[in-house]
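A single protein chain has been omitted; all remaining protein chains appear in their positions.
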Amino acid sequence: MSALATAPAPAAAPARPAAKPYRLAAHPGRPATRPVRAGDLVFGGEAIVVIAGPCSVESREQILDVAHAVRAAGATVLRGGAFKPRTSPYDFQGLGETGLRYLAEARERTGLAIITEVMDSEDVDLVAGYADILQIGSRNMQAFKLLQRAARTGLPIMLKRGLQATIREWLLAAEYVLAAGNDRLILCERGIRTFDAEYTRNCLDLNAVPVVKHESHLPVVVDPSHGTGHTHLIAPMAAAALAAGADALMIEVHPDPERALSDGKQSLTPDAFADLMAGLRPRAHALGRTL
Amino acid sequence: MSALATAPAPAAAPARPAAKPYRLAAHPGRPATRPVRAGDLVFGGEAIVVIAGPCSVESREQILDVAHAVRAAGATVLRGGAFKPRTSPYDFQGLGETGLRYLAEARERTGLAIITEVMDSEDVDLVAGYADILQIGSRNMQAFKLLQRAARTGLPIMLKRGLQATIREWLLAAEYVLAAGNDRLILCERGIRTFDAEYTRNCLDLNAVPVVKHESHLPVVVDPSHGTGHTHLIAPMAAAALAAGADALMIEVHPDPERALSDGKQSLTPDAFADLMAGLRPRAHALGRTL
Amino acid sequence: MSALATAPAPAAAPARPAAKPYRLAAHPGRPATRPVRAGDLVFGGEAIVVIAGPCSVESREQILDVAHAVRAAGATVLRGGAFKPRTSPYDFQGLGETGLRYLAEARERTGLAIITEVMDSEDVDLVAGYADILQIGSRNMQAFKLLQRAARTGLPIMLKRGLQATIREWLLAAEYVLAAGNDRLILCERGIRTFDAEYTRNCLDLNAVPVVKHESHLPVVVDPSHGTGHTHLIAPMAAAALAAGADALMIEVHPDPERALSDGKQSLTPDAFADLMAGLRPRAHALGRTL
Partner (left out) sequence: MSALATAPAPAAAPARPAAKPYRLAAHPGRPATRPVRAGDLVFGGEAIVVIAGPCSVESREQILDVAHAVRAAGATVLRGGAFKPRTSPYDFQGLGETGLRYLAEARERTGLAIITEVMDSEDVDLVAGYADILQIGSRNMQAFKLLQRAARTGLPIMLKRGLQATIREWLLAAEYVLAAGNDRLILCERGIRTFDAEYTRNCLDLNAVPVVKHESHLPVVVDPSHGTGHTHLIAPMAAAALAAGADALMIEVHPDPERALSDGKQSLTPDAFADLMAGLRPRAHALGRTL
């Protein structure tokens, strides 16, 4: 792993105050990142983990198609929402448990690990019965009882940064998971809300990657799909995320983005995803990592 | 130059509407970036240009020392403020014309090109008598008469993005320079203001790099020193900027950062700058560029 | 009720598009606001409703003292958190059900209605057993299942705006409650997060009041305590809220602000609250309302 991206020069590093308010999340000193295992996968090791799949599970066929395609291109985790937090109550809300069953079937057929979002405390046991990694979404980053409830399943947790959350708030939300006794926690930067949303849906905040690495031992995933909202920005921002020190990428892939029930504008086709992976592989190698 | 960072896949590129409001700045189609010459230098070519130097010119000795050091490490442009826009009237305001003379002497002794800020229309002729490239600072991005006045000198112009400016406003400010008949224009991303300023002084917005490349033919400089405000974030964000497609970097270097009259916390020592350059060189090569 | 604050001149009102995405929350035409009843209280009628009390229920004595004091000064609803969403897991999290019991006792002794926050779906039945009005807090504005769960209790709901939620998102969150069959819904503006937090904790967005009145039939509460974070700003911003058309105010009052377990800097003493009420009363009358 390159010293450049993840290890600031000792002389330049500001003295760390004696006690951070996020004492379990805080960086205890070198080495920088404490790897988190999820089944056979390791987040925060030499290999960059790639999570790929559709925004929502829409049908059995759709998720199986995508699963085979992203696995062939090198992804090792399948994403897909069964319970979808949607701004409007009139938008597609996900297939619920049916979607979870399709995800489980995709895992069985491809060997991919499954990550999916849990939106509410009352759904934790249900979702935990299917998922390998529980995702806490941006809107729920500070749903503290949900965090604790999810933590107690013992499953690995991926905590997305709230679109309006400061890094301090994100690390303190992480602390809720850690303090509940679950240290299999990874963070996910997915873009913040600023004053400008004309050319990007959100502002993917890559500064957060070296900041979190400096403050904390937690592995960091970057999601350039939600982070930018436009397919033509995914390749450069994914490459930039790796250079900034990201441990994993989360990429939306849909067999037919124009007909996607959600987030079509930011979803790559399976072919475009394969091209992305091919383009990123030498980048990862130049950083001393594999993809 | 790598296709990955700067050239979105044709299939993914959204159709461009017939007429952009910034018609001179707008991207006319491939190739992506139209290089801008400044003396022997080319912004937007294969070679990454590195601009380095102190925030302010503080003394003859200081600027000559830094000039020699950054040149030895591979920089080709020397930065240094003689007229400093400062939030408070009681802060150091720069050495004025004396500072310009020191910069000119540094150019003579090192061969580095000089970039320095012009803050006011009434200073344009004075500053243009010394500088190789005129910098328009963030606070003046929409000082439209200053833009026109600076453009008419015929010198290359570097236009920093305002800390609250949308990308559309930035490109329209660029249009003022182009419409005044000066097409030697480069843009500089230097961090935007968001809701979080605890761990970073500004939020370096790397999304702006591929967005500007997609919208416009103008070369893009990235300034991770102002953009992050902390020395330990400069290396990872500089690497990320290159991966995102930046054509140049602007880095603050000071012989004694702790005694700097401005921006000490974000200034590298000459040694740390040399380390940064050594670390970035293989990164640039992996992207098919030189540094 | 004054036409000035709440009724834009017909000529000036922009044509409303045929269908708003928030079709149940949307303004159906005049009269502007559809009153919401909560026991004997009416939100959105001629009388301004005043909700007052401490941030958190800290002890039986504390809440009973405050309840008597705010009732004497003219408040009709008692606020007090029993389940507190706190940024850090190490901060005081509220007294839970014990706090709810103290609130119920305060109601019994004073006749005040009780509003208190429910943070999680699994707590809805418990909290609904004690509260007269359920509060959904800023951090949970888009916890959609919690909104639906709370709506189904049939109790009046007060939905606080998320601290970086757009007005559209807020109205769509409201739509989740309405679409779940509960039309006893009131909105609460409590300050948004911007780039400046030096002199105010949040930026109380009074523009939201006439905007919501123009877009929707829902009554609007304004919370200048959270909205500004400083006691010396509460009086002028409460007065401004009434002038902008607010139907109710929510004010933090604590018997000993300096010893408060949360939000002391923004809590008024009982005496200062009585002064505030006395100062606001003629203001309300000048607007054709009572307090």
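Order of writing sets the labels: A, B and C. Residues in every chain begin at 1.
Rule of thumb we're sticking to: a contact is a pair of C-beta atoms (placed from the backbone, for glycine too) under 8 Å apart; a residue touches a chain by one contact, two chains touch by 3 or more.
Since we're looking at a predicted model, the values are computed, not measured.
Peer 1: For the chain left out of this view, which of B:82, B:100, B:133 or B:146 touches it?
Peer 2: B:146
Peer 1: Which one touches the absent chain: A:56, A:121 or A:194?
Peer 2: A:194
Peer 1: Just one of C:34, C:101 or C:168 touches the chain that is missing; which is it?
Peer 2: C:168
Peer 1: Out of C:204, C:218 or C:260, which touches the unshown chain?
Peer 2: C:204
Peer 1: Mind pulling the chain C residues that touch the left-out chain?
Peer 2: Residues 2-6, 8-9, 11-14, 164, 166-168, 192, 194-196, 198-200, 203-207, 209-211, 213-215, 227-228, 230-233, 235-237, 239-245, 268, 272, 275, 279-280, 282-283, 286 of chain C touch the chain that is not shown.
Peer 1: May I ask you to list the residues on chain A that touch the chain which is not drawn?
Peer 2: 164, 193-195, 197
Peer 1: Contacts of chain B with the missing chain: which residues?
Peer 2: These residues touch the chain not displayed: 21-22, 85-90, 119-123, 139-140, 142-146, 149, 163-164, 168-169, 172, 175-176, 179, 193.
By definition in this document, only the chains that are shown with their structure count from here on.
Peer 1: Between chain A and chain B, what is the gap in Å from one C-alpha centre to the other?
Peer 2: Centres of chain A and chain B (C-alpha means) sit 32 Å apart.
Peer 1: Indicate the whole-number Å distance between the mean C-alpha point of chain A and the mean C-alpha point of chain C.
Peer 2: Centres of chain A and chain C (C-alpha means) sit 35 Å apart.
Peer 1: Enumerate the residues of chain A that touch no fewer than two other chains.
Peer 2: In chain A, 164, 168 touch at least two other chains.
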